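A short worksheet on the structure shown next.
Every protein chain except one is present and positioned as in the full complex.
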Amino acid sequence: MQHTFAGPDGEIEVELSKQGDEFSHQGHIARVHGERIHLTLPDGRTALAHVAKHGDVWWVHLNGHTFRWERLEPGSVSTANDGGLVAPMPGKVLEVFVKVGDTVVAGDALMVLEAMKMEHRIVAVHDGLVTAVHFGANEQVVQGAALLEIEESN
Amino acid sequence: MQHTFAGPDGEIEVELSKQGDEFSHQGHIARVHGERIHLTLPDGRTALAHVAKHGDVWWVHLNGHTFRWERLEPGSVSTANDGGLVAPMPGKVLEVFVKVGDTVVAGDALMVLEAMKMEHRIVAVHDGLVTAVHFGANEQVVQGAALLEIEESN
Amino acid sequence: MSIKVLVANRGEIACRVLRACTEAGHPTVAVCAANDQGSLFTELADETVVLNGDSIATTYLDTQQILQAARSTGASAVHPGFGFLSERADFARAVSEAGLIWIGPSPEAIERMGDKMTARQTMRNAGVPVIPGEEVEEEDEASALVALREASNRVGYPLLLKASSGGGGKGMRAVHRPEDFDQAAAGARREAVAAFGDGRIYIERLLSGSKHIEIQVLADQHGRTVHLGERECSVQRRHQKVFEEAPGPTMTPELREAMGQAAVAAAKAVNYVGAGTVEFLLAPTGEFFFLEMNTRIQVEHPVTELVTGVDIVREQLRIAQGEPMSCGDLFLRGHAIEVRLYAEDAANGFLPSIGPLLVFRPPEGPGIRLDTGVREGDAVTPDYDPMLAKLIVWAPSRDEALEKMRRALDDFVVLGTTTNLRFLRELCDAEEVVAGTTTTTTIDDRWPNGWKPHVEESTLIASLLAASTAETAGMHRAHATGSAPTGDIAPNPFTTLSRRFP
Partner (left out) sequence: MSIKVLVANRGEIACRVLRACTEAGHPTVAVCAANDQGSLFTELADETVVLNGDSIATTYLDTQQILQAARSTGASAVHPGFGFLSERADFARAVSEAGLIWIGPSPEAIERMGDKMTARQTMRNAGVPVIPGEEVEEEDEASALVALREASNRVGYPLLLKASSGGGGKGMRAVHRPEDFDQAAAGARREAVAAFGDGRIYIERLLSGSKHIEIQVLADQHGRTVHLGERECSVQRRHQKVFEEAPGPTMTPELREAMGQAAVAAAKAVNYVGAGTVEFLLAPTGEFFFLEMNTRIQVEHPVTELVTGVDIVREQLRIAQGEPMSCGDLFLRGHAIEVRLYAEDAANGFLPSIGPLLVFRPPEGPGIRLDTGVREGDAVTPDYDPMLAKLIVWAPSRDEALEKMRRALDDFVVLGTTTNLRFLRELCDAEEVVAGTTTTTTIDDRWPNGWKPHVEESTLIASLLAASTAETAGMHRAHATGSAPTGDIAPNPFTTLSRRFP
C-alpha cells in the first residue's frame, strides 16, 4: 500500500508492507493495539505511537515527538507550500507596511496582526513583488482570509 | 418518554420529559454536554454525571456514587432476580456441601468456588429444596455456568 | 552507571519500577503473559518478552523463562516488584548465579524472613518481641492438623491461623471458637498449598483492638541501615489492607524511635540490604509485637515516600548498584493517606468483580498521586489480583489529607466494573478513621452485617434521570466505537446476583 504525506519539508511517500497483522516500512514494524500502535525499530527497541486523525491530517506521538502528517489522496496536490498568505486565526490588522507594487526582500515586515491578545508581525520569507493587499489597518480578518499576495522573484 | 430500569432493589420506572434541550424527571433537570450530563437539582445545586452503556446496562457516576441501571425493553422481564445460581466468574469448584433432595435454610453453605485466587463460599439466600447440582469438586466452571438449582419454599 | 533492568512483575508495581528506571537512565525489559500483551506496563518498557504459558505458575512464576528473557535481552539486573517471585529465595539466588544484579536483599535474608515461622524464631533470638503463639513444623496434612489442634488449646482463643509462606491474607483464618477450628485449619492449609506450594501453618494469639503499624527500612551495602518512620495500615477487610497512612495518627516520637530501632535491629539480624518493611501489631497497652518482615518493596510504600521525601524505588536501584543511599536523616512532613481501589462489590461481601473499564477517570489536582497499571479501555479479568489502583493524597495535616481524599474519591469515575470506591469514600467519614482510632477489626466492628451504601433520594433520582437522558439522547452510540474496548466482554454478573458470598 502506498501513502503520500505532506510534512514541514515537503512530500514523502511511504510504501507499506503487510504480513499477517504486522505492517512494515524500511525495517520498522508496526502492530495495531487498540487505539495505539506498537512499533519495533530495526535495532530491536520498541516504541509506542499514539495517533489521531483530524481532517486529512494524521497526528502521531512517538518517542517524545509529535508529528503532523497531512495525507494526500493519490493524484492530489499538497496545500502545504502554496505560499498563500492567509490569516492564521481570527484577528485584527493593526498596521500594513507595504502596498501593491512594492518589492520586498526576505525578512521585511509586511503587516502586524493582533490575535490571541498579542501582536504578530508577518514577515516576507522570500524576495518578491507585492501584487495584492487585501486588508487595511483596523480591519477584522477571519481565519483563513488571504491577507496579501507576493510574486516570488528568483 | 418512559424507561424501565432494574436496580439492586427491583424495577423502577422513569417518566422523562423533554423541553428544548433539557430533560427532566421529578424536578431534576438534565442537559447533555459532550460525553457528560449536567444536572440541576431542585434546590438549585448542579451536579455532573458521567455515563457509559455496556450491553443493556447504563453505568452512571454522580456525586461520588456509581449506579448500575439495567435498562429493560418495554415488555421484557428483568433478569436480576431469577434466582439462577450461576458462576460469577471462571473458576474451580472446591467443595459441594449439598446434594439433590437436600432441604436447605437461608445461610447454609452450598459450595466453595475458587476464583481470582481466593475461595468464595456460596450460601443459600432462602429456604428451599435442592433440585439439581451441576458440578462436583475439582470441576472447572466457565463464567455464567449454572451451578445448582434451588426451589424456593414459602 | 547504567544497568539494564528486567522487571519480573506486572500491573501497577511494574509501572512504578519501569518509570523509575527510565528516569534514572536505565534501559528496561518487561516480561508478560500473553493475556498481558498491550497492558500499560508493557508499553512503558523499552523491550517486552512474552512468556509462554497459560497460568501464573507457567509465566510470572517461571524462573527459567524469566532468566532466559534476561539473557536474550542482555538485561543486567532484575527487579521483582512485590508478590510473584519477590520473596522466593531460590529465584534471588538463581538471578545472582546468572551474573545478574538482584534488586533486593540476599537469598539468606529472604529465607529467614520469608518463612514466617523461622522469622519468629530469629526475632525472638534478636530480642524483638513477637506475638504469643506456636509454630507447627509437621509437613504431613493429617498430623499437622492434629498438632495445630493441640497447639490451639495452648495458645487460646480467639486465634489466627497463618501460612508460614503466606502474605496478602492468603492462607489466613481468624478462629473465635474451638468448634470452628478444624474447618478453618483445613481451609487455610488448602489455600496455602494452592497459593504458595507450602501448607505449613502457625498459630498466633489474635490481639483484638490492636493497630497494624509497620516500619519502612532501607539498608545499603556500605553498612548504613535506617528506618523511614511508620505506616499505619490497620484498616483491613478479608485480612487485606485498604486504607494506609503515614505518620500513624496516634504515634509519638518516643514510640516511633523505639519501633524504628526494633525494625533496624530486625533488619540487621539478617544482614538486610535494600528496602524492606517490618510489620508490628501495636496493642492498646502500648506494647508492640513483631508480625513479619516483608523483604521487598511494599504496596503502600507511597505514603512513606510522600511524608519523608525519599524515592524508595530509586534508592533500591542505587543500593543494588552498590552506591550509598542518597537520603539524609529522617524528616517527616505533613500527612499521606493511601486507599486501595479494588474491582470488588463492597456491598456484597467484597466479592471480586470483573468487567470493562468503559470510563476510568482518576481525580486531578495538587497533592494527589495515583499508582495504577490500567487505563480507560482496559478490562478487569479474573486472571489477576483485582486491585486496580492505589489513590494516595498528601496534605500539610491529617485533617486536610482526609478532606483531600474525600474530594478525590468523589471525583474518581470508574464505569463498567463494580469497585469499592463508595466504600472507601464512606470509610473516610467513619468515626474511627476521623479520630485515628482504627484497629485491625474496625471494618468488621463497624459493619458487622456488611456494608451498604447510603444514597440520598435526590442523587438516586438524578442518576435515573441521567440514565434515561443518556438513553434517549443516544449517548451510547458515540461510546460504542470510542473508548470502549473492542473485545467481547460479558457483562459483570455479580451485581445481578441477589445472594451473598461471605
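To keep things simple, chains are lettered A, B and C as they appear, and every chain counts its residues starting from 1.
Everything that follows uses one rule, which is that a contact is a pair of C-beta atoms (placed from the backbone, for glycine too) under 8 Å apart; a residue touches a chain by one contact, two chains touch by 3 or more.
Note that the coordinates shown come from a computational prediction; the quantities given were computed from them, not determined experimentally.
Check the whole complex and report which displayed chains the hidden chain contacts.
Across all of the complex, the chain we cannot see touches A, B, C.
Touching the absent chain in the whole complex: find that residue among A:14, A:100 or A:132.
Checking each option in A:14, A:100 or A:132, the one touching the absent chain turns out to be A:14.
Any idea which of C:305, C:378 or C:471 touches the chain not displayed?
That would be C:305, which touches the missing chain.
In the full complex, which of A:42, A:74 or A:136 touches the chain missing from this view?
Once the missing chain is taken into account, the touching residue is A:42.
Would you write out the residues of chain C that touch the absent chain, in ascending order?
Touch with the absent chain occurs at residues 15-16, 19, 22-25, 302, 305, 309-311, 314, 326-327, 331, 333-334, 364-367, 369-372, 395-397, 400, 403-404, 406-407, 477-483.
Just the residue numbers, please: which parts of chain B touch the chain that's not shown?
33-36, 38, 44-46, 48
Which residue numbers on chain A touch the omitted chain?
1, 3, 5, 8, 12, 14, 16, 18, 23-26, 28, 30, 32, 35, 37, 39, 41-43, 47, 49-71, 79-81, 83, 85-86, 88-91, 94, 114-125, 143-144
Operating definition for what follows: only the chains that are shown with their structure count from here on.
Using Cα averages as centroids, what's the distance between chain A and chain B in whole Å?
Using C-alpha averages as centres, the distance is 52 Å.
Where the CA atoms of chain B average out and where those of chain C average out, how many Å apart are those spots?
29
Multi-chain contacts in chain B: which residues touch at least two other chains?
There are none in chain B.
List, in ascending order, every residue of chain C touching at least 2 other chains.
Answer for chain C, listing residues that touch two or more other chains: there are none.
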